[in-house]
Each structure stands twice: as C-alpha cells, then as structure tokens.
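Quick notes on the structure that follows.
In this view, the complex is presented without one of its protein chains, the others remaining in place.
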Amino acid sequence: MTLGEIRGILGAIVITQRTDMDREIGRAYCADLMSDVLAFSVTQSLLITGLTNVQVVRTADVADIKAIVFVQGKRPDLDTIETANSKNIPLLVTNLSMFETCGRLYENGLRSATGDTP
Amino acid sequence: MTGSSDGVFFLTGKDFTNAGSASSNLKSILENMGIPADIVRRASIAAFEAEMNAIIYAVAGMLSYSITPEAVKVTLQDMGPGIPDIDLAMKEGYSTAPDYIREMGFGSGMGLPNIKKNTDKLTVNSVVGEGTTLEFVIYLEGPPPQTS
Partner (left out) sequence: MKLSDLIEQMSLELKTAETDLTREVTSGYVSDMLSDVIANAREGSVWVTFQSHLNIVAVASLKGISGIILVNGRIPAEETIKKASAENVPIMTTSLTAFDLVGKLYALGLRCR
C-alpha cells in the first residue's frame, strides 16, 4: 500500500517536507529498540515506533527503512525532522497507540518482514 | 566501483546527538564509491552498532575505515571500560546497559551479535579498564577460500 493510504488508515499527519505519498510500502515492523530493528534487517519496510530520538532516523537510514510512523502523538524534535528530510525518510505521526496502529494496518493487509534476508 | 578510500571519524562518549552520524557518513561514502547495496547495508549496520557501543560505554573512540577493491575494513578503537567476557557479550540478548540507555532505545544486547552476523570476519580485543578494539571485514567478492 502507499504512504498516502497508510496516512488515511491511521489518521496520521506527515511532518517531513516534499514527501512522496505514492511511495509503496510492502512490509511493516514495530519496535522501540534500535538494535532489534537492525538485527532483523527489516529493509524496505515501514517502521512503527514510540521512540523519537535522532538515532531512530539514523537507524532507519542504515537499515534502508522506507518510512517511520511515530505513535501516541509523539513528535521528534526539529533536528531529527531535518535529518529525516536530508535522508529522504518520510516521518508520520499518529495519535493511535502502537497496538491500534499495528492492528489496523494488519487488518488492511500489511505484514511484517519475515526473517532477515530480503 | 572507483578505487580505494580510507579515513577516520572521531567519536565522543555519551554524545547521543551525533551518535550514528559516523556510520551514516560512511554509508554515503560507500554508496558514492559504487559499492553494491547489500555490502553497503551490512557495513553500515555493523559500523552503526560498533559506533553505538563506543558512545554508550566509552569516553571516546575512533572509527577508521579502509575501502579497497577487495574489501571494506572498519576498525573501532575506544577508550572505555573494556569487555570482561567477550564470549558472553556475543550472546544475543545479553546486555550490560543501564536502564537509561534502554529507555533511549539501545542496550537490547544485540549489538555485537549483529556485527558478527553482517560481516565476514570479526576480531574483538579488549583490556578491562583501558578499552576495546573491534575490527571487521566484509569482502567484496565473498570470503577467501578456507584452508582446513
């Protein structure tokens, strides 16, 4: 599904600039621990997290993650948003809980990256 | 890919604002050299984990890299507490991180195992009370044949 559809399902707002809402997202993964994100090499996926520090964006960059959704209305600071802009990683914010976010996206057909090889 | 390259990044302990930026920069360098995407990702992930370990635990560190047509080599030398039991540290889920580190999203105990998983060769040397030197290699053409 596209980022635009994800935004609609979650009632999310986009906080990065010039974001391509037609970007295709094929998988999703939720985590708050960055090494776990890297351990499962969930490349090309959507990362759902409650952690808003700049390392989330750096982790996403290193792991080739396609976009990040922050849950519970949590917003990263301006430096983090700027880093995401420069790396072309879309950031979305939803007021939903992580549980609700995962539930709704799964209901709409999104699945996790399975295993660690693409 | 174009030629060879080497360089160094200096890391400051507990500098979480910049943590991960050295690996990010290394990733850009690798991409600009035309290194295959899979190798770029593995090297970036391994460098990131090594960099985070140094920043979380050490006072300072130095990440140096050397890229040749044969391999990507990264060395991380830190001035930190050292690792008393390296085998234990290599176990998935084993973590010595204090709680505040976990609250920042680190310290899940996957760092060293992640480095091992993504690289072809890994050596870790450590002196408790002095620091740790970690070196990994990723071969561009695949690992050299093993001699039994």
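So that you can tell them apart, the chains are marked A and B in the order they are listed, and the count of residues begins at 1 in each.
Everything that follows uses one rule, which is that a residue touches a chain if its C-beta (ideal position, glycine included) is under 8 Å from a C-beta of that chain, and two chains touch if they have at least 3 such contacts.
All values derive from a computational prediction rather than experimental measurement.
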| item | value |
| --- | --- |
| Touch criterion as defined above, residue of A:12, A:33 or A:67 at the omitted chain | A:33 |
| Residue, one of A:51, A:65 or A:84, that touches the chain absent here | A:51 |
| Interface with the unshown chain - residue positions in chain B | 93-95, 99, 102-103, 105, 108 |
| Absent chain, residues of chain A that touch it | 28-33, 36, 40, 48, 50-51, 72, 97-100, 102-107, 110-114 |
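The definition used in the following text is that only the chains that are shown with their structure count from here on.
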| item | value |
| --- | --- |
| Touching residues (chain side chain B, partner chain A) in the complex | 16-17, 19-21, 23-24, 27, 37, 41, 44-45, 47-49, 52, 92, 102, 104-111, 113-114, 117 |
| Of chain A, residues touching chain B in the complex | 32-36, 38-39, 41, 43, 51, 53-56, 58-59, 61-64, 79, 87, 116 |
